[in-house]
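Quick one: this structure, given as structure tokens, is what I'll be asking you about.
On to chain A.
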Amino acid sequence: MTAAPQSAPRTVIETRGLTKRFQGLVSVNNVTFQIAEGETLGVIGPNGAGKTTLVNMISGTLTPSEGQVVFEGQVINDVPAFRRAHLGIARTFQVMKPFHGMTVLENVAVGALFGRGAERSMAAAKEKAREWLEFTGLGRRIDANAEALGGPDRKRLEFAKALSMQPRLLLLDEVMAGLNPVEVDEVVDLIKKIRGQGMALLVIEHVVKAIRSLSDRVMVLHHGEKIADGDPTRVLEDPRVIEAYLGKRRT
Partner candidate 1 sequence: MSEPLLTIEHLNAGYGAVPVLFDLSLTVNPGEIVTLVGSNGAGKTTLLRALSRLIPAQGTLRFNGEDLLPLAPEGAFTRGLVQVPEGRHLFPRMTVEENLAMGAHLRRDKGVARTLERVYSLFPKMKERRKQLAGNMSGGEQQMCAMGRALMADPKLLMIDEMSLGLAPVIVDDLLAILTDIRAQGIPVLLVEQDVFAAFSVADRAYVMETGRVVREGLVKDLANDPAVVDAYLGAAH
Partner candidate 2 sequence: MVLAQILLNGILLGGLYGLMALGMALVWGVLNIVNLSHGALIMLGGYTVYYLFTLAGIDPFVALPIAMVVMFAAGFALQWGLLNLVVRSKMLNTLLITFGLDVVLTFAAQLVFTADFRTINPSYAGANFPVLGLTVPVVRLAAFCVAVALAAGVWFLLNRMPLGRAIRATAQNLTAARLYGVNPRKLYAITFGIGAALAGAAGGLYGMISNLTPYMGASLTAKSFVIAIIGGLANPFNVILGGIFVGIAESLTALYIGPTYTDVISFGLLVVVLVVRPKRAVRAA
Partner candidate 3 sequence: MKTSLTLALAGLMTATALTGAAMADDIVLGASVQLTGTNANTGRYYRDAYQLTVDKINAAGGVKVGDKTYTLKLNMLDNQSDVNLSVRQYVQLVSADKVNFLLGPFASNFALSDSSVAEKYQIPMVQGGGASTQIFSRGYKYVFGTLPPADDYFASTIEMMGKLTPAPKTVALVSADDSFDVSVAKGTRKHLTDAGLKVAVDETYREGASDFSSILTQVKAANVDAILWTGHETEALNFIRQMKGLNVNPAGLSAFTVGVPTADFRKALGADANYAFGMTSWLPDASLKDRWFGDAAQFAAEYKAKFGYDPDYHAASGAADVETFVEAIEKAGTLDPAKVRDAIAGISFDSLYAKVKYGENGQIVLPQVVVQIQDGNMVPVYSTDFMTKPMYPVPAWDKR
């Protein structure tokens, strides 16, 4: 079941032949894709396929070796990470990075203070942060210290931090890793709720079940290359994809 596109949705993010080499080792190789407004792209692939590197290049923590990152029609290869955040790119981290020494509320307020359409006043930012914390189901832990949160709540915090930046593009890097099935379902619900907000979503995930139910399209990376891109069900039945995941059947 995919959401039928109304009129022609605008492309939010696009990569053209994106490549990243680390000392001769190719981590991402010539990857081209785009995500439209309101669309969710699931990105899967075995460990070491280059998914996180891809996200790093889009969010600005890594510079591409070749190719372009295009955000809302503008090439942003040379735009520093903080300015990309101002443009409306937000991400979560695979290894969660809450700011210790801050409360949960303050963590999220950072997003509201520095993201797109940044709030200048602390009060307004905290108000906004409170809303996003309610939205992500973390309203009850507002005054806790960030480091005191357990696994699932940390994920919620990551969400709230990213969302409070009011992004146009949200990059979710393995937000379900380490969660039990019940918690995975909660996060899936949360992402579904976010889809309603109209931003472009890129979801990296290992829990393929979740990807299947979330994504409009699925892209598969293997050894840094894009090996499939399209309708989730079709992509997941592609033998090449299954082989990428389970390995080739040996006799």
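Behind the choice of candidates: all candidates are chains of the complex that A comes from, given by their letters.
Note that a residue touches a chain if its C-beta (ideal position, glycine included) is under 8 Å from a C-beta of that chain, and two chains touch if they have at least 3 such contacts; residues count from 1.
Just so it is clear, the model here is predicted, and its values are computed rather than measured.
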Chain A in this complex touches just one of 1, 2 or 3, namely candidate 1
The residues of chain A that touch candidate 1 in their complex are 46-48, 150-151, 174, 176-181, 184, 206-212, 223, 233, 236, 242, 245-250
